[in-house]
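Moving on, here comes chain A:
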Amino acid sequence: MAKVKGAIVVNIERCKGCQICVPTCQQKSIAMSEALNSKGYHYAMTINDECNGCINCGLVCPDGVITVYRKKYD
Partner candidate 1 sequence: MSAPTREDICQLENEVYSRTTLLTPAPLSYCPGCGHGTAHRLIMEVVEEMNLQADTIGVAPVGCSVLAYDFMDIDMQQAAHGRAPAVATGIKRLYPNKFVFTYQGDGDLAAIGTGETIHACNRGENITIFFVNNGIYGMTGGQMAPTTLPNMKTSTSPFGRDVETMGYPLKITELIANLPGTYFVSRQSVHTAANVRKAKKAIEKAIQYQKLKKGLCFVEIVSNCNSGWKMTPLDSNKWMEENMFPFYPLGDIKVPK
Partner candidate 2 sequence: MKDVRLMKGNEAIAEGAIRAGCDGYFGYPITPQSEVLEYLMANKTKERTGMIVLQAESEVASIHMVYGGAAAGKRVMTSSSSPGISLMQEGISFMAGTELPCLLLNVVRGGPGLGTIQPSQADYFQAVKGGGHGDYKMIVLAPASVQEMYDFAKLGFDLAFKHRIQVMVLSDGAIGQMMEKVELDDERPRWTDEEIVKMHTWAATGKTKNRERNIITSLDLNPVKQEIINRKLQAKFRKIEETEVRFETIQCEDAEYLFVAYGSSARVCQKAVQLGRAKGIKVGLLRPITLFPFPYKEVKRLAKQVKGIQCIEMSAGQMIEDVRLGVEGIVGVEHYGRLGGIIPAPDEVLNVLEQNFIKAKIYERTH
């Protein structure tokens, strides 16, 4: 059976650290960074390998900083 695996790329400099993406991730893959971006925000980042590319985080991100990828594999 084909499996899917996803990944997100966060535009770190554009992330405002609002955290809305965090609870929307069913895989609990997103958390906020300890580090700050140049605007002074903690930015969203993936913290595990569980992303399935569901795009929920991309949908709710008010600043459109999350690009979502998904790949099928056997």
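By definition in this document, a residue touches a chain if its C-beta (ideal position, glycine included) is under 8 Å from a C-beta of that chain, and two chains touch if they have at least 3 such contacts; residues count from 1.
The candidates came about this way: all candidates are chains of the complex that A comes from, given by their letters.
Values in this document were obtained by computation on a predicted structure and should not be read as measured data.
Asks: My understanding is that every option belongs to the complex but just one is in contact with chain A. Which one, out of 1 or 2?
Replies: Here chain A touches candidate 1.
Asks: Which residues of chain A touch candidate 1 in their complex?
Replies: 3, 5-7, 9, 14, 16-20, 22-24, 41, 53-71, 73-74
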